[in-house]
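Handing you a structure now.
Removed from the display is one protein chain of the complex; every other protein chain stays in position.
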Amino acid sequence: MLEQKPSLIHRCQLKTNEQVTGTWHCLKLHAPDLCGARPGQFVHVRVGASSDPLLRRPFSIHHVVAEKNEIWLLVRSVGAGTELLLQARPGAVLDLLGPLGNGFPVVDEAAPALLAGGGIGLAPLYYLAWLRRQAGLPFELLIGAASCSDLPADDYFAAQDLHPLYATEDGSHGYRGLITGLLEQRLREGTPPARIHACGPLPMLAGVVELGRRFAVPTHVSLESHLACGVGACLGCAFPFKKGGQIEYRRICKEGPVFNGEEVCFEI
Amino acid sequence: MLEQKPSLIHRCQLKTNEQVTGTWHCLKLHAPDLCGARPGQFVHVRVGASSDPLLRRPFSIHHVVAEKNEIWLLVRSVGAGTELLLQARPGAVLDLLGPLGNGFPVVDEAAPALLAGGGIGLAPLYYLAWLRRQAGLPFELLIGAASCSDLPADDYFAAQDLHPLYATEDGSHGYRGLITGLLEQRLREGTPPARIHACGPLPMLAGVVELGRRFAVPTHVSLESHLACGVGACLGCAFPFKKGGQIEYRRICKEGPVFNGEEVCFEI
Amino acid sequence: MRSDPRLSLNLAGIKMANPLIAASGCYGYGFDYTGFVDPAEWGAIVVKGTTLKPRAGNPPPRIVETPAGMLNAIGLQNPGVEYFLEEIQPRLAGLGCPVLVNIAGETLEEYCQIASLLDGVPGVSGLEVNISCPNVRRGGISFGCDPDVVEDLVSRVREAYRGPLVVKLSLEAGNITAVARAAERAGADALSLINTLKGMVIDVGRRRPVLANITGGLSGPALRPIAVRAVWETAEAVSVPLIGMGGIRTASDALEFIMAGATAVAVGTANFVNPLSVREITAGLLRYLEQNGIAHYSALIGAARNER
Partner (left out) sequence: MRSDPRLSLNLAGIKMANPLIAASGCYGYGFDYTGFVDPAEWGAIVVKGTTLKPRAGNPPPRIVETPAGMLNAIGLQNPGVEYFLEEIQPRLAGLGCPVLVNIAGETLEEYCQIASLLDGVPGVSGLEVNISCPNVRRGGISFGCDPDVVEDLVSRVREAYRGPLVVKLSLEAGNITAVARAAERAGADALSLINTLKGMVIDVGRRRPVLANITGGLSGPALRPIAVRAVWETAEAVSVPLIGMGGIRTASDALEFIMAGATAVAVGTANFVNPLSVREITAGLLRYLEQNGIAHYSALIGAARNER
């Protein structure tokens, strides 16, 4: 018999489900067993009891409030699964697997870090930033969106003593343009960071890795894909990586979701 | 082009959803267009937006409160569809087709009527009884269940000035035994009724028809089956009937759900 | 909306206002849904499978729900072609859209007899030959599996019927493209696919099949990915137009079939769930055309193939 590890399946009561902006909601869950999750890890959530939608949906650990036994998920409604999930009301019990995945590899390094979140990709970086703030470690949180109306209000961040730099494509808040533009500006002008942590759409991540290469800063990117099992069993989430001139598939749910940006094969 | 009739599809707001007993709930809906429904007709209700469960679920018109633009459904939770429906909260908008089916053929005849409802089969008879009460026409409402705890409390009926005779298998309320036993007693002892209207499980209905035949009282029975379309298009709800020594299939949703008891072929 | 020129088509000689067809067996003779939508909102309606002699159909239960689908074992209940000609055909013109008659036989001869009885009948815009009904025990299924038998059958029906001839395929055969090619060779003007797939549900409490007929045909969204694939493969194999069906509920579902290569699409089970399906899908198609600056939906036929 194999050694019994603590179970990774949890039934967690929803404490609050509040709109943060537009289609984004913040779900706060009573989840004592998940408070040890590392930033960048995720939970795999059952969104309904029926067979349609069938599969679970993955969401990053957005924040942990250990003293309240609370984890937060930041959920953007994009389809049937997220819509159903966002109908859950306080008191409802959600079925979660987690914490899953590897998380950001280097969290408490004293050297400065840049955290770049594109759209909902800011979800895992929020907690990473908060941990660094708590530990008194230097970081800058960069956040990008089409417009500031697509982002949580400033006080959503200020409440945790986080003060992001903004990039909006319409210039409605902060830098006008893509977050990679802001990142480039920052890399060109500010103190060189020890590493960049990024999460967001694939083209953004490709841009971040390119910038990291150009400025010789290591990058860690959190990838997304449809997941089936979420635990490494089905090979459904494979993504191509470069390994010694060859292509190798790695599982986003298991070897990731955070990967060394240099190794990701963005040209698929 | 065909003559345009008033549409049979309605979006109705749920006003209240209250437990009546055990797994039975009464749903009150704002449904001005359905207030003309006859007793024994039904509505075909969409229970969820997903493809599982896929089909609508039929429910009898349980009551109409025309001055409030209100119809009532009495819903017993037996499976995935009814469970989902009973999760709907006041304010939710339900999608209903109706009124569908034929309803009880003779509602306002002055001669006395016996109305026999087995279990949730009392749903359509409640409204029929109420209409007769309003019109000052004689009737007796007989209700059967395994135990009185499976039935709504007396005041659920008394509130509409209805005072059923009960048959419970465990004798916890009224006659001890099956509703057909009570009906037989009643037919033997009371004033002969002009007809019997019945709704309930198939074996009960077979018994009712048998009694009707024995006591020479016409019977009208409301049949159930899984429905797909509910409007006569798919032939999925066919039930066998005797016609001139031959078997003929009729559609429960269209030619029924209420049929002349004599013609129903119970031996399937 | 229903006569928007951006959706009109000529399918094998049948002029249709839009590519939406009410699937056989799911819309009666077109009159059951008049309380919901004008039948003329459809591009065409295919009526219930019609046989030479009246058929009583199967005993109940005839339907059972399954995850994202349903099984039916109606057993081709229908009043027969003579009754159809006498009682139903005269009313069809009132529907305001082309009507196709779905036919099924138990022998080759029966198919031909029905076809000739329907030949030239006003109000009947074409035939859909069901070579694949999974609920008729004799004949039916066996016809549809063997390309040679299909070629023979369709050739003979082709001789008996001069109007537009659609042949309806199932996947049970395992070699749908071979059967499709056979039907094309034999003179089919269009192909419909797919018919339901044979399935069953067991009532574990009573330890017996739910359906009196034991098995029934699976329809509904559960079937959709299989049906889209069948259209994709068949579009590669033949050049006659295809009518795609299987689990279409929304405009997006319909577009999947069109982009896979279907010229028209049929909607069956979804009508039971939403009688306004035809209206909502038509509106959704037009919205897609607008949003993507496309002048006519036909530009999308096979679009998912063209890009490769």
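Observations on the model:
The chains carry the letters A, B and C, assigned in the order they are written, with residues numbered from 1 in each.
We take it that contacts are C-beta pairs under 8 Å (C-beta built on N, C-alpha and C of every residue); 3 or more make two chains touch, one makes a residue touch a chain.
Because the structure is predicted, anything quoted here is derived from the model rather than measured.
Shown chains touched by the undisplayed chain in the intact complex: A, B, C.
Screening A:Gly22, A:Pro138 or A:Pro240 for touch with the missing chain picks out A:Pro240. Residue C:Ala222 is the one among C:Leu52, C:Leu127 or C:Ala222 that touches the chain not shown. Of the options C:Leu197, C:Met245 or C:Val265, the residue whose C-beta touches the omitted chain is C:Leu197. Take chain B: the residues that touch the chain left off the picture are 51-52. For chain A, the residues in touch with the chain missing from this view are 1-2, 4-9, 46, 51-56, 95, 97, 225-226, 228-240, 247-249, 254, 268. One chain of the complex is left out; on chain C, the residues touching it are 66-69, 71, 145, 172-175, 197-202, 204, 207-209, 214-215, 218, 220-226, 228-229, 232, 247, 252, 255-256, 259-260, 288, 300, 303-304, 307-308.
Heads up, the rule we're going with is that only the chains that are shown with their structure count from here on.
Touching chain B and chain C together: A.
Centroid distances built from C-alpha atoms place B farthest away from chain A. Among the chains in view, C has its Cα centre nearest the centre of the complete protein Cα set. With centres defined as mean CA coordinates, chain C is found 35 Å away from chain B. Between the CA-based centres of chain A and chain B the separation comes to 53 Å, rounded to the whole angstrom. With centres taken as mean Cα positions, chain C sits 47 Å from chain A.
Counting partner chains per residue, chain C has residues 67-68, 221 touching two or more of them. The set of chain B residues that touch two or more partner chains comprises 51-53.
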